[in-house]
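Yeah, one chain of the complex is gone here, protein chain that is, but the others are all in their spots.
By letter and in written order, the chains are A, B and C; residue numbering begins at 1 in each of them.
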Amino acid sequence: MNHGELLKMGEYNHLSIEGCSPDIIRCLYRFMLRLRRCQEALIKEYYPADEMRCPVHFCIGQEASPAALSLLLSQSDYLLSHHRCHGYYLAKGGSMNALFAEIYGRATGANGGIAGSQDISVHDLNFFSGAILSGSVAIAVGVALGFQTKALRSVAVTAFGDGATDQGIFWEAINYAVLRRLPLVFVCENNRYSTYAPLSKRQGKENISERVQSFGMNVKTVFGNDVALLYSVFSNAIEEAREGRGPCFIEAFTYRWNAHVGPGEDDYLGYRSVAEREFWKKNCPIALLEKQMVGQNLMDSKIKEKMIVEIDQEIATAFQFAKESPFPHLKEWSQLNYNIDTPQADRLLETIDSSFFDQNQKEAMPGPY
Amino acid sequence: MNHGELLKMGEYNHLSIEGCSPDIIRCLYRFMLRLRRCQEALIKEYYPADEMRCPVHFCIGQEASPAALSLLLSQSDYLLSHHRCHGYYLAKGGSMNALFAEIYGRATGANGGIAGSQDISVHDLNFFSGAILSGSVAIAVGVALGFQTKALRSVAVTAFGDGATDQGIFWEAINYAVLRRLPLVFVCENNRYSTYAPLSKRQGKENISERVQSFGMNVKTVFGNDVALLYSVFSNAIEEAREGRGPCFIEAFTYRWNAHVGPGEDDYLGYRSVAEREFWKKNCPIALLEKQMVGQNLMDSKIKEKMIVEIDQEIATAFQFAKESPFPHLKEWSQLNYNIDTPQADRLLETIDSSFFDQNQKEAMPGPY
Amino acid sequence: MTQQTYSKAINQALYQAMELSSNVLVLGQLVDYQSGVFGTTTGLVDKFGTQRVCDFPVAESLMTSTGIGLAMSGMRPVLVHQRVDFMMYSLDAIVNWLSLMRFKSNGKLSLPVTIRAIVGKGWGQGPQHSKSMHAWFAHLPGLRVAVPATAYDIKGLLLESIFGENPTIIIEHRSLFSMTSEVPDIPYRVRFGEAVVRRKGKDVTIVAIGFMVPQALRAAEKLALEGIDAEVLDLRTISPLDEEAICNSVAKTGKLVVMDPAWKSIGMAAEVIALVSEKMGSNFKTKPARICYPNSHTPASSALEVEYYPNETSIANVIRSVVYA
Partner (left out) sequence: MTQQTYSKAINQALYQAMELSSNVLVLGQLVDYQSGVFGTTTGLVDKFGTQRVCDFPVAESLMTSTGIGLAMSGMRPVLVHQRVDFMMYSLDAIVNWLSLMRFKSNGKLSLPVTIRAIVGKGWGQGPQHSKSMHAWFAHLPGLRVAVPATAYDIKGLLLESIFGENPTIIIEHRSLFSMTSEVPDIPYRVRFGEAVVRRKGKDVTIVAIGFMVPQALRAAEKLALEGIDAEVLDLRTISPLDEEAICNSVAKTGKLVVMDPAWKSIGMAAEVIALVSEKMGSNFKTKPARICYPNSHTPASSALEVEYYPNETSIANVIRSVVYA
């Protein structure tokens, strides 16, 4: 599978909700709709309010993957995301209030206004993101190694874009995950672009999954706007990882509708074709699911209306919360960067009052290596 | 192909010199014998002389690959090597005198005693090496890009061990070489170990070439002690690269007889099996070739004797040269680290006597990205 | 000679360098799009093509190694990083190869690699988009480091670096990109190791680096109204450092403030103070001071940015305290 082939496909008509319980389908739908509306609202408010003073990477069109994960991870599982992290933050149970407040740079933000949109990291949620490409993919390896060492049944999931696979450290991570059979699921949202640069300009072959597979990794490639499919594929992968049967790499083909960064459009740069955008808008993950749900009487305009009212209420509350929250104030930078407490050392180590050193020793000449 | 399978093979009996001119065969043989004897002599002298005060990575057992390259590269081609570089240095036409003098830390050394064994780099020869793993592999990409930009018919060759393929930057290099179809030949001497750690402890799958191939690279795996085979494979790859038909990756399975570093043995650490060592010693690249040559009357004890006398004379001369050479002396560190000349800038740029700056401008508040 | 912005001056320097020599290449993410890394590379690809204006994969580590190899093969590459932060992936190549090739080749091979690295500030750049790290590069032997503050200097230093023979890192502060100065149209040079007195004064020496230069000048103007006559020295390059210019000025004023847009500890500001101490011992009339960022990463919230970065008031206060101590 690759973007070029998908483009020839027209409207995707493989999406099926058979075998998925209505409850789950409704949850998936609701998550996507909520994420979409929340992004749209932020976009609308970005410039007029002029209070969201940080770079924001919106994820309109890419709601399916976070939606699927939102139902599959427990609190003790870890989710590590790239810069385009709002969906994943919500998937891990992050509150919309704290998200908005973080973007507004307020003290009540998910990170107290310190991190901004692209670095949201909340220890209590075991959710982490960061702006440096591939960084959190590599860190996820360590989290999974920790779980394995402690023989926990937790799983680490790391979500990232195709851009992350340009970096060498990504391949180090793939290799090590296979070598140690780590409880780690890689979710690659391949939206074809790293900022404006298409995959074909950055990689010698458009076959990320094939390459990952050659490292001995289990891989799956899926149409990333089919949320029901993602749900089942993620579910299997997470289950396998949890059972100690090793890592999995899932490549989800999807598309970013909006600009790479910020609330505007960047299509005027001419880096992507109209046909491509049209294809993907026609295959909106929410609309595709809605069609199936309507067909099976799981959705009608009344239900949808009600959902929208609830969601919009949550969004309005979040804006209000953010705007009314105080800005952070700091006098003491040191403690934010260094922890001065040493509870473990206090408990485990002795304090001694002495130090002897024979100052007349000569340095050693080490051997050849 | 992998080391495990090879081990079951017994003595290698595919080596054939058919189709190779006697002159070339003799040169290959002579190069290997010279390299072997030069290494052996250095090993013997290392501790007694106690004057080779730098880490040295000997390459006994791995003479075939440098031998094959020695006949295929012109002066304007570049050869970039890892730490185990003596063979490659000689292959690029480096003098034995300067090699020995460098190891002895003398002013007459290839690098004036500055670099030591593992960093020998001689611009006049277009030969470079360095101790940091994978570094020179990545740099070779740039050299090849330079050739391509200038539309030269030169080729860059980079030689390295299996250890280099652990590093992420190696995979970045493979990807980019394919993407740009660079005139670049990768020579991986897979001797199964990075120091003491076998491949199976470092990589999830023992299939370096398969993985490289999945990036879209042309690959060849060969028994690395068959010098005639290496010669023909390298020759093809270099020719293809020279003709603008893109890069190639060659994995040569071979084995290091001696310790990872230094003149001693490190087998007492028990990291490799006796059977394995025996297998590889039985398949000595020099002995395998000699057998073929004897069969075809290209070699007899008289010819060999004569070669040995010549080689040993060269080695004796090199020792004498090194030992009699002066040590370097330095007072001025700055010029060794910085070039104070600016010939190009002098020629191309104007000197102006002015600078205006409106100090009342306010800094800009950049946008979201 | 026309009034030009900093970013346009960069663009012009690159254009002229590429015209002057076919050995000059520009590599970096998105250098060949119309947006052109904040306008600094816009239009280059139209004139020089994609072989010389190379959009690079998101593989900063390889990019630097590629630059090294290019220079080894006789080219003069310019590498562009949208943020210094992204360049951290390439530090092995910088530390273990780029900075020491001349040394290890016994002075035989120099690598004219120019690395342009941009520092973010404001609009919530946060901890992964605002680091400067110039002290790191200047600590390392074998590299030249420039921190130009004006459009005039960035053009001249960029050209000097491209056609010089040493690997060079040029730190470009994003907040300077829209500032203008008189910029000659011809390709000209600004030499490394030559600081410039931007304002003459006798009461205190303000040594300023990069982005701090306009702030130092504004502070000096303000303090002039109070009768403090500050001398402002713009270092322009920090490796090599114009030690003479620094010592000459302090010899005159006896008082020293160093303004460095970086973390305070173990940075350029410490070096300048140490240098003057070593050379002039107890000839300070008052205690010297540093105006830097706190030893802390950068917060994203605009409210915290205001507290993090030195501002007109805090800068003036420190200068006053040194003058009147």
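Everything that follows uses one rule, which is that a contact is a pair of C-beta atoms (placed from the backbone, for glycine too) under 8 Å apart; a residue touches a chain by one contact, two chains touch by 3 or more.
Please read these numbers as outputs of a predicted model, since none were measured by experiment.
Participant: Considering the complete complex, which visible chains touch the unshown chain?
Facilitator: Taken over the complete structure, the missing chain's partners among displayed chains are A, B, C.
Participant: For the chain left off this view, which of B:61, B:87 or B:130 is in contact with it?
Facilitator: Considering all chains, including the one not shown, the answer is B:130.
Participant: Considering the entire assembly, which residues of chain B contact the chain that has been omitted?
Facilitator: That gives, for chain B, the contact residues 53-55, 105-106, 109, 112-119, 130-134, 163-164, 166-169, 194-197, 201-203, 269-271, 327-331, 333-334, 336-337.
Participant: Footprint of the hidden chain on chain A, which residues?
Facilitator: 78, 111-112, 114-115, 119, 121-124, 128, 130, 132, 135, 138-150, 156, 168-169, 172-173, 175-176, 179, 333, 335-339, 341-345, 348-352, 354-361, 363-368
Participant: Residue by residue, what part of chain C touches the chain that was omitted?
Facilitator: Against the missing chain, chain C presents residues 61, 85, 88-89, 91-92, 95-96, 99-100, 103-104, 126-128, 131, 133, 135-136, 138-142, 239, 241, 263, 265-271, 273-290, 295-297, 325.
We take it that only the chains that are shown with their structure count from here on.
Participant: Going by C-alpha centroids, which chain is farthest from chain C? Tell me that one.
Facilitator: B
Participant: Measure off the straight-line distance from the CA centroid of chain A to the CA centroid of chain B, and report it in whole Å.
Facilitator: That pair's centroid distance is 42 Å.
Participant: Using the touch rule from the top of the page, what residues of chain C touch 2 or more other chains?
Facilitator: In chain C, 57, 59, 61-62, 122-123 touch at least two other chains.
Participant: For chain A, jot down the residues that touch at least 2 other chains.
Facilitator: Residues 54-55, 166-169, 202-203 of chain A each touch two or more of the other chains.
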